[in-house]
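To start, the structure itself, in structure tokens.
Note that one protein chain of the assembly has been removed; the remaining protein chains are unaltered in position.
Chain nomenclature is as follows: A, B and C, assigned in order of appearance, with residue numbering initiated at 1 for each chain independently.
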Amino acid sequence: MLKLSVITTGGTIEKVYSEQTSSVENLDNQIHRYLGRLRLPDCDVQVVPLMNKDSLEMTDADRSKILELVKQVLSDREALVITHGTDTMVQTGLYLKQALPQLKVPIVLTGAMTPIGFEGSDGLQNLTESLFAVRVLGPGIYLVMHNQAFPIDRVRKDRETSRFVWIA
Amino acid sequence: MLKLSVITTGGTIEKVYSEQTSSVENLDNQIHRYLGRLRLPDCDVQVVPLMNKDSLEMTDADRSKILELVKQVLSDREALVITHGTDTMVQTGLYLKQALPQLKVPIVLTGAMTPIGFEGSDGLQNLTESLFAVRVLGPGIYLVMHNQAFPIDRVRKDRETSRFVWIA
Amino acid sequence: MLKLSVITTGGTIEKVYSEQTSSVENLDNQIHRYLGRLRLPDCDVQVVPLMNKDSLEMTDADRSKILELVKQVLSDREALVITHGTDTMVQTGLYLKQALPQLKVPIVLTGAMTPIGFEGSDGLQNLTESLFAVRVLGPGIYLVMHNQAFPIDRVRKDRETSRFVWIA
Partner (left out) sequence: MLKLSVITTGGTIEKVYSEQTSSVENLDNQIHRYLGRLRLPDCDVQVVPLMNKDSLEMTDADRSKILELVKQVLSDREALVITHGTDTMVQTGLYLKQALPQLKVPIVLTGAMTPIGFEGSDGLQNLTESLFAVRVLGPGIYLVMHNQAFPIDRVRKDRETSRFVWIA
């Protein structure tokens, strides 16, 4: 039984449509609802909602909060998935990598280009892949999306194609 | 075999999420894709995409275009559904009512509070109801949404509750 | 506020896939879950699960039970939808018509060709249409499916095309 935590921070993956404002917003944690659609029989999953932010609005203080929570969670969990906005996902991942040089477990950052409840969303795919990735990848910090697993220092977002690509 | 036309004008029902702008937009006609999910065996449905506008941006010139198309379509069709943004749906309906005093068929205006491809959308419900309404309602102009059929001069939008309500 | 009851009796619309038997079965009432996806703001809906039967297995005793429940429900409700298997839906409808000559409200029978939770199902369409139909149709017993409303003595199932058709 894998002891896994999922920390949620907002980002496109958790955006919802607001009928009041006629726009998409980060209102609250959506991930737990979608985890319920997956079969995870050998997995003890704990969802820890931390914040609901568009990642373009994330500050150093927010990243510091994420790091503190990661440290706390890792004291008794074997794997970690962090859902995050794609615009600064790499930045947060690199920050964690620098702060956690002795990491003994896999940490996967993931998110989505289209919110998880919208037609054509990549959110459930990315979540499914990330939960699987922490089972089979070794210690380290990875970005997992669109059928790929990137070490966090080998990846950048390509805005034009709405995907992540390798850096040399 | 009912000869039915569906005129599409945009509005929330047809909005989609754009990964380029991270917002919801009226890009093109969505209705035909959803009609394909419905069983309409005794119905000859013709979709006529007219424009892709947020109804807050509709002008008098736009309403004039809708009226011209309605007149043209009614020359050889027995029923008409118009998909439209909810903010000025009543205004367009009243404009049509004034211009078409001798109407011999039902015209139903409908739309959605949440775009048709988003979780929790009321779009497919409203579309289903409207296609059924033109079968059973008599001549006149109606707004059909959320299980209700309102004569166009008896209805207003209530923004706070995201629904339409009767006016006295 | 329309006081509406939905009586559920089983049939294909409520069938689910059983992983134990690898087949589709009538296990329990599914309708209430799907009603929750519809917006029915001016409607007081009460779901009354009566039985979970394939309609080919319905007996005279079952139809008698349906009639007793209908009579009871109509004492204080203004409209009635009955979900039912399609194979003997007309038979049940004709039985109710004969037993209720003084009917003052609309009763709509509906169901589905494919179970409501399966891709390509017509179940939610038929349910949406039926809930709308009881608002706009007069007293009488109707079969509502696939965008059509048939008086119960004017309709038969056409097995080859999986639809209902008019009888002369």
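Throughout what follows, a contact is a pair of C-beta atoms (placed from the backbone, for glycine too) under 8 Å apart; a residue touches a chain by one contact, two chains touch by 3 or more.
All values reported here derive from a predicted model rather than from experimental measurement.
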item	value
Displayed chains contacting the withheld chain	A, C
Hidden partner interface residues of subunit A, rising order	37-43, 120, 122, 124-125, 128-129, 131-133, 135-137, 144-149, 161, 163
Residues from subunit C at the interface with the omitted partner, ascending	12, 17, 19-20, 22-24, 113-115, 117-120, 162
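Note that only the chains that are shown with their structure count from here on.
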item	value
Given subunit A and subunit B, the chains that contact each of them	none
Distance-maximising chain from subunit B - centres being C-alpha averages	A
Same or different contact residues where subunit C meets its copy subunit B, judged by the half mark	same
For subunit A paired with subunit B, centre-to-centre distance based on mean C-alpha positions, whole Å	39
Separation of mean Cα positions, subunit C and subunit A [Å, integer]	45
Subunit B and subunit C, separation of their C-alpha mean positions in angstrom	28
Junction residues of subunit A, two or more chains touched	none
